[in-house]
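As you look at this complex, bear in mind that one protein chain is not there, while each of the others sits in place.
Take a look at subunit A:
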Amino acid sequence: MSVSTARPLGRWLVRALPLIWLALFFLVPFVITLKISFSTPATAQPPYLPVIDWSNGLQGWREFFYALDLTNYQMLAADSLYWEATLSSLVYAAAATAVLVLIGTPMALAMARARPGLQPILVAMVVVPFWTSFLIRVYAWIAILKPEGLLNATLLKLGLIAQPLEILNTPLAVIIGLTYAYLPFLVLPLYAVLSRLDPALPEAAADLGASRMRIFCTVTLPLAMPGLVAGALLCFIPMVGEFIIPDLLGGSETLMLGRMLWIEFFSNRDWPIASAVAVLLLILIVGPVVMFRGAEERREEALR
């Protein structure tokens, strides 16, 4: 009897586990952040008001809710700096995603077409750099890109340039850093889809008279689209909120929401406005993604 009752409970637990995880580590922090974004900064501990007065019972809660307002969001809307940072974050992420697609697609294709014995080694070569610290790898890019760095030294020595190139602390450095850091997140999902494609499909297309270019555009690419979209989203979303790469490679001029958030939170100690930026970031990313996925699903449905 204990078995028959324990089983459904166990099954229920297994099913609920992802939900519990999401609730604990996404929903609860999000609600707290949302709450803080409606608060007012204060020189106190914690550095915002109101705080729920538990000793006052229901009255305390009521006072708490009355004290919340949208001031921070009004500030965000009024200050063009935040709009510029938002737009600039989206442009950086979009540009880096475009570069990633251009570099990652041929990479994933080459991996999927390599000898079966070679493929695990190629996958490992993509993944292994990520076993070292992210920070160290970004610092390494400073060493490469700085005026007296590896890249300039090499180019000067080869006589290709007369003056060192200004790359570090420019938008180009941010794009290079983002592209480098996120490449595996684009390559691996795309490779997963491409390596599972029936190798007879491109052969059948060639047999029916299609050139390599036509095979790629009409067979390989449409069938790899789910992997490409998944990979691109996997890169685009965190890149919009990226902080370390623009901070280390882009210099103090770089306008990105992640940096704004950091500055508000740690330099200005303005938790409420930092929370409002975080909520804005979330809406900015999740909204379009949900809409995009919905459109994709409807398109798939319509085709069936």
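Note that contacts are C-beta pairs under 8 Å (C-beta built on N, C-alpha and C of every residue); 3 or more make two chains touch, one makes a residue touch a chain; residues count from 1.
Quick note on the criterion: contacts and distances are computed from a predicted model.
UniProt lists the omitted chain of the complex under the protein name "Polyamine-transporting ATPase" (options: "Malonate decarboxylase beta subunit protein", "Radical SAM core domain-containing protein", "Polyamine-transporting ATPase" or "Imelysin").
The omitted chain makes contact with just one of the residues A:40, A:74, A:211 or A:268: A:211. Among A:108, A:151, A:176 or A:219, only A:219 touches the chain that is left out of the view. Touch with the hidden chain on the side of subunit A covers residues 198, 200-201, 203-211, 214, 218-219, 222-223, 303-304.
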